[in-house]
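Let me begin by handing over the structure; questions about it come next.
With one protein chain removed, the remaining protein chains of the complex are shown where they sit.
Moving on, here comes subunit A:
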Amino acid sequence: MSVISILTWIEIKAYLRNWGAIFWTFIYPVALLILLSLMFGGDKGYTARIEVVQAAGNPVAEEYIEALHDRMDMIPGLSVHTVWLDDATLPQAAVIRLSFSPDFGRDNAPSAIGVEVLGEVDANLGGVLALLGELTEVFNRVKTGASQQFFVDYGQINSSSGNGYNYNAFLVSGLTALTVISTAMFGFTTVLVEMRQNGALKMFQIFPMRRGHFITSFVLSRTLVLALFCIAFFYLANVALQTGVSITGQSIAGFVLLLLLGIITFLGVGLLLVSLIKKGSTAIAIINIVNLPIIFLSDLFIPVASMPAAIRDIAELSPVYLFVNAMRSVTQPEFVLNAIVPTVLTLIGISLVSFMISSKSFQWRTI
């Protein structure tokens, strides 16, 4: 066996014997899934996933979306999850897409709110569409004194899939992404920093092997464990919670591609942190400082769409946000691989930069 394969196998076994690693990688996401699905994932709830196109920067359109959120929040069991898109040419993945023209709400000109509905209209979706109509009327009354400046232009895209976006499906894909991120931070960075601090890397400098062998084995061991677990977690959780997510050849390819790239990217970022941090206690402190805002802005637990525009702009720059949303998009009906190209390119870029810097700056020793 080659050095890399035996070292990878040894590291996998060591990883699976570590209770801390087992907790963060395996127990934590399952426990969170059970807890959150019990609390919020009941059959009675309905989350309408809405894509919003070309509204950012237009105060009237932003006001409209904000008012939509306020209305939804007032109705028990009904919530809305909005995703802001800049590119109107992207295929529609959400159950509803709202399109605003650039001059929406300006110069008293008639302003259409394009509403594209994906798939069949059921009772839940019908309720949301009725709310949109009612909201548009209220807008006319408040803004123009009922001069009918704003109107709704409905359209429909056929789909064989169901059109409701199940909260549990939202949760499963989000938690899969969270597992990748938390393992890269806590099961990789802190472990490697502590190993180095405790002298566990010394002999690897003495042995007749290259630094790259060790780094490759360490990354590979975590990648394999995480990939296998995430695939099993994603599949079993979706089956157990009956999320009814759409599974096609493209969605499977997209999921596997995103998962592997996400793992490599976040392990790369973890390795970069190892290059910069010397002490185990510093690693834990920094990772907590970095991890909390990343999770907060990731759209995992709090919809970014419900945050103020300034915070939303910051969140959308986060690779975690991109990763989480891309992971969710693969479970959408009509998912096509093209939809995740920007995320894939971003992850490749981040991982290349991280590994290039780490390969130069990784230190075996801190003294």
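The rule is simple: contacts are C-beta pairs under 8 Å (C-beta built on N, C-alpha and C of every residue); 3 or more make two chains touch, one makes a residue touch a chain; residues count from 1.
Everything that follows uses one rule, which is that contacts and distances are computed from a predicted model.
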| item | value |
| --- | --- |
| "ATP-binding cassette domain-containing protein", "RNA polymerase sigma24 factor", "Methylmalonyl-CoA mutase C-terminal domain/subunit" or "cytochrome-c oxidase" - which is the UniProt name of the missing chain | "ATP-binding cassette domain-containing protein" |
| Contacting the left-out chain in the complete assembly, out of A:75, A:109 or A:200 | A:200 |
| Candidates A:10, A:75, A:88 or A:345 - the one touching the absent chain | A:10 |
| Hidden-chain contact residue, picked from the options A:32, A:209, A:284 or A:357 | A:209 |
| Residues belonging to subunit A that touch the chain removed from view | 1-3, 6-7, 10-11, 13-15, 17-18, 195, 198-200, 202-203, 205-209, 364-365, 367 |
